[in-house]
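Yeah, one chain of the complex is gone here, protein chain that is, but the others are all in their spots.
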Amino acid sequence: MTRRPVQGRAAPDRAPAGGPLGEPALFSGGVLRNQRVAAGLYELLLAVPDAGDPPRPGQFVSLVLESGVAQPEFEGLEGPLLRRPFSVAGFVQARGRRRLKLLYASVGRITRRMAALVPGANIGLLGPLGTPFPLEVPEPILLVGGGRGIAPLLYLGETLACRGRAFALVYGARRGAEMLPAGQLPGGSIWLATEDGARGRRGTVLDVLDGLRLEAPTVMACGPHGMLASVAGWSAARGAACWVSVEAVFGCGTGLCGGCAIPAAGKPPDFLWACRQGPVLPAESVDWERWNASDL
Amino acid sequence: MTRRPVQGRAAPDRAPAGGPLGEPALFSGGVLRNQRVAAGLYELLLAVPDAGDPPRPGQFVSLVLESGVAQPEFEGLEGPLLRRPFSVAGFVQARGRRRLKLLYASVGRITRRMAALVPGANIGLLGPLGTPFPLEVPEPILLVGGGRGIAPLLYLGETLACRGRAFALVYGARRGAEMLPAGQLPGGSIWLATEDGARGRRGTVLDVLDGLRLEAPTVMACGPHGMLASVAGWSAARGAACWVSVEAVFGCGTGLCGGCAIPAAGKPPDFLWACRQGPVLPAESVDWERWNASDL
Amino acid sequence: MTCDLSTDLGPLGLANPVMNASGTFGYGDEWPRLCNTAVLGAIVTKTLTLEPRAGNPPPRLQETPSGLLNSIGLQNVGVTAFLAEHLSALRALRPPVIASVGGASAEEFAAVVERLEAGALEAYELNVSCPNVAQGGLSFGRSPGETARVVRGVRRVTQRPLFVKLTPNVTDIVAIGRAALDEGATGLTAVNTFLGMEIDLERSRPRFGRVGAGLSGPAIRPLALYRIWELARSLDCPLIGAGGIVTARDAAAFMMAGATAVQVGTATLRDPARPAALVTELATFAEARGLARIRDLVASLEGLRDVP
Partner (left out) sequence: MTCDLSTDLGPLGLANPVMNASGTFGYGDEWPRLCNTAVLGAIVTKTLTLEPRAGNPPPRLQETPSGLLNSIGLQNVGVTAFLAEHLSALRALRPPVIASVGGASAEEFAAVVERLEAGALEAYELNVSCPNVAQGGLSFGRSPGETARVVRGVRRVTQRPLFVKLTPNVTDIVAIGRAALDEGATGLTAVNTFLGMEIDLERSRPRFGRVGAGLSGPAIRPLALYRIWELARSLDCPLIGAGGIVTARDAAAFMMAGATAVQVGTATLRDPARPAALVTELATFAEARGLARIRDLVASLEGLRDVP
C-alpha cells in the first residue's frame, strides 16, 4: 500500500509523523457502555477485535450504525449512507482484549441515534484512519481543545502521560454544562474557559492562551474551524509549532473521493484531503484565509 | 366524510357491511409484548388510546415504525416511506384501556424490524381502515385462513363467538412449524392442513374444503391470492356466499392514491381499491381471472 | 411575532403556500377531518380527464430507497362525475381549488377545462407530465411545441389562472416552461415524477406493465429543488414547487429557490395529515427566524439571479 497523497500538485507530501501507518480494517464494535457525560456529550465504550493496528492519538475511526462489514447484502442501503468520522478518544489493550472509546456530541442524524445505542448492540467501524499527532515533540506541550474537539486530546494526553511527557491542557466550551467533568481530563495543568462563565474563565480558549506565559510551546489543537484558525494565528505570532486536527464533511474517510478538501497553504487553488493528509496537519499547511472564506 | 368510493365507473358501491364506519385516526401504539408464536410469525400487543372507533373484524391498521404522528418534522423521511397494513387480529377494551393485537409474518423491510420491537417502544398507527367482514350472515359459517391470513380470522372468530354464533375454521400453511398453536385458534371445529403434513391433513385448505359436507355455508377467507381464488371458485361452485379479505401493495391505505387496484368483476378494465372498497370484498366482485393474470 | 403566511400565485391569493400534490390526496374532499383540509393554501384535485379512466393494471406501486415508483395511469372518475360527486364537498371547504387536468390530446385538455368552467374553480393545473400514460403525458411535456399547443387550446376556453405542471425528464426544463408562458400560462408547477423502473427479479420481468414508472418522494427532493432554481432564475412567473417535500425545512428550501407555493405528494401517503401539519410547521419555522411575511422567503436565495 502506498501512502502517497492521492491528489494533484496539492499538498506537501508529509510522511505521517511517527513513521508509516498500518492498513485500516473493517471491523465491528460491541457496545459495552454508552453514557451521557455532559450536556449533549456522550461516551461510547466498544469491545473491538484484537487484530490490526492499534490507533494512534489523532487518528479516527469511521462508523456506520449497522454492524457487519458487507451489510446489508439483501436489502440495500437506506437512511444515512455515509460513515461518520470520530476521533479515537481512548484505547486500551489488555489480555487480548481491546476497548475503544469514542466521545461524541449528539448533533444530527447519526449521532442522535448513537445516543440510543444500548450495551450488546453492534456497530460497524473502519480504521484506524488518518494522520496522528506527533509524539516526539519539544516541550512545553500545550493541548488546546474546544467543545467535542477534546475527544482526540483525551487519548493524546493519556499517551503523552504514559511516555512521561509533561503537557498542559486548555479546554473551552460554550457552556460549562457541555464540558467533561474535571476528573476525566488528562494531565495536571488544566485551564478552562467557558462563554457562559460557568467553569473556568469567562471567554474562549484564546483568552486563556493570551494570558499564558510559555516559551515556544508545541501546540496541538482540536476544535471548531474558527477556533483552530485563531490558535494557528496565535501560534504563528509566537513562532510556536502548531498541529491542528481539522474537521470536514467526509465522504469515504479513506482518500477515495476527494470530498473532504480544505484549502492548502501556498498554492491556491490547491486542497488538502482532511481524511488522509489529515486530520492532523501542521497549522502552516492550511490556507486559513481561504478556509474562512469557504466557511463550511 | 363521505363513504362513496373515490373511483370511476369502477366498482359496485357497496355499503360497508354492518353500517357506516367511523373516521380513521392517527395515533400511536405502545408495545406491551412482542413475541414469536410460530416460525416466522409474531404477535404484537399494543396499548392504544381510548378514543375513536373500535375496529371491526376484517378492518386493518396501517403502521409506521416511527411513533408520533407528524414525525419527523426536522429530519425528513428516510428508509421505508410507506406505511404497512396489518389486519386487526384482536382488540379488547376494558376499564378505559385498549389493547390492539397484530399477528405478523416477518417477510421484509418493515416486518423484520417489527420483530425487534421491545416493550416500551412506540409505533405510529392509522386506523381503523377498510371494510369489515359482515357479522349477521346465515350459518353455517366457515372461516378459511391460509398462512398469515389467519390474522383477521382470529378477531372475527372471537367476535362471532361473543355473539354466540357457531362457526368452523379451516386453517392451512406450508409447514406445520409456521402455524399458530391449536390453543390460540378460535372456535371448536377446526380443520388443519399443511403441505408438509406436519399438522392436520397433508395438503391445502382446498383439500379440506373438498372433503367437507356443508350445506350452503357462508365462507369468510383470508390468505394468499391464489388460495382466495380457489376458495372463491369452490364457493361459487356450491352457491355459497363468500367474503374474501384481499391483499395488495398499499400506498396510502386510505383511498387517496389508487395504488391498491385489483381487477373488478364485470366491467374490465375497472378496478376495486383494496384499501377502501376492501380489504373485505364479496368474492364475486373480484375478477379472479384478470387478477391471476396480473399476479402481483 | 406571528408570520403572515399569505402568498400569491399571480392573481390567485392563498392564505398560505401549502397544498397537496395531485394524485396523492384523492379529489381533495376525502378526509377533511383526518387532514384538516380546510387549513390548506389550496387543494389540488386528482388529474381529471374527459371520460372516466380505469388506470393501469396492478401492480402500480413499488417502494425504492427513500422513493416511490408509481404507475397509476391517471385513473379518475372523469370530469362529469367529478362535478357531480366531489365539487360541492370541495366547495364546502375553505381553500381555493385547483383542478388538475389531463388528456390524450390538446383538444381533450381544452374540453375538460371547458366543462370545468361551470364549477368556477379557482385555477387549473395542466398535467402534461404524467409518465404513466401512452398519450398526452410525457409526449406532450417533453416538447415545447406540444406543450404550447395544449396551453393555447386551453387559453381559448378560460380566463382563469393556469399552471402547467412540468416534467423533469428533459434536457432543458426552462424551454418547456417558457413555451407554456408564451401561450398565456400564469405559472408553472415543477416537478412531476422522474422516469424510473424496477425489476421483479424472481420473474425476470419489469415490475410494471408499462415498464417505466414515476419516481417521487424524498429521493428526488434535491433534483426537484434544482428544477425550481433553474426556472426561477430564468423565468418571471409564479412557481409551485413539488418533489419530496416533507418538512418545513424542505418547503422553505423550495421557496428560497423561487417557489411561491409548495405541494406535498408522497409524504401524504404515509401521513395524510402532513399537508395540514406543514402549514403549522412552516409558521413555526418562519417565526423562529423572525420572518414577518412568508413571501419574503420566496426567491431569497443568495445569488439566485446571478447566472453562474
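As written, the chain order gives the labels A, B and C, with residue 1 at the start of each chain.
Keep this in mind: contacts are C-beta pairs under 8 Å (C-beta built on N, C-alpha and C of every residue); 3 or more make two chains touch, one makes a residue touch a chain.
None of the values given here were measured: they were computed from a predicted structure.
Novice: Out of C:G41, C:P161, C:G196 or C:P275, which touches the unshown chain?
Specialist: From the options C:G41, C:P161, C:G196 or C:P275, the contact with the absent chain belongs to C:G196.
Novice: So which of C:I72, C:I98, C:A179 or C:L225 would be touching the chain we can't see?
Specialist: Counting the whole complex, the residue in contact with the absent chain is C:L225.
Novice: Where the complex has a chain not shown, which of A:V31, A:C252, A:A265 or A:A283 is the residue touching it?
Specialist: Checking each option in A:V31, A:C252, A:A265 or A:A283, the one touching the absent chain turns out to be A:C252.
Novice: Residues on chain A that touch the omitted chain in the whole complex?
Specialist: The list for chain A reads 1-2, 4, 6-10, 23-26, 64, 69-70, 72-83, 109, 126, 248-252, 254-263, 268-271, 290, 294, 296.
Novice: Name every residue on chain C in touch with the hidden partner chain.
Specialist: Contact residues on chain C toward the absent chain are 64-67, 69, 142, 169-172, 194-199, 201, 203-206, 210-213, 215, 217-223, 225-226, 229, 244, 249, 252-253, 256-257, 300-303, 308.
The working rule: only the chains that are shown with their structure count from here on.
Novice: Name the most central chain, where centre means the mean of Cα atoms.
Specialist: Per-chain C-alpha centroids ranked by distance to the global centroid put C first.
Novice: Relative to chain C, which chain's C-alpha centre is the most remote?
Specialist: Comparing chain centres, A lies farthest from chain C.
Novice: If you count the contact pairs for each chain pair, which pair has the most?
Specialist: Per chain pair, the contact count peaks at B-C.
Novice: If you average the CA atoms of chain B and of chain C, how far apart do the two points sit, in angstrom?
Specialist: Measuring from centre to centre gives 34 Å for this pair.
Novice: Would you kindly tell me how far, in whole Å, the mean C-alpha position of chain C lies from that of chain A?
Specialist: Distance between chain centres, rounded to whole Å: 46 Å.
Novice: Please tell me the distance, in whole Å, between the geometric centres of chain A and chain B computed from their C-alpha atoms.
Specialist: About 53 Å, centre to centre.
Novice: Specify, in ascending order, the residues of chain B that touch 2 or more different other chains.
Specialist: Each of 75, 78-80 in chain B touches at least two other chains.
Novice: At which residue positions does chain C touch at least two other chains?
Specialist: Residue numbers touching two or more other chains: 66.
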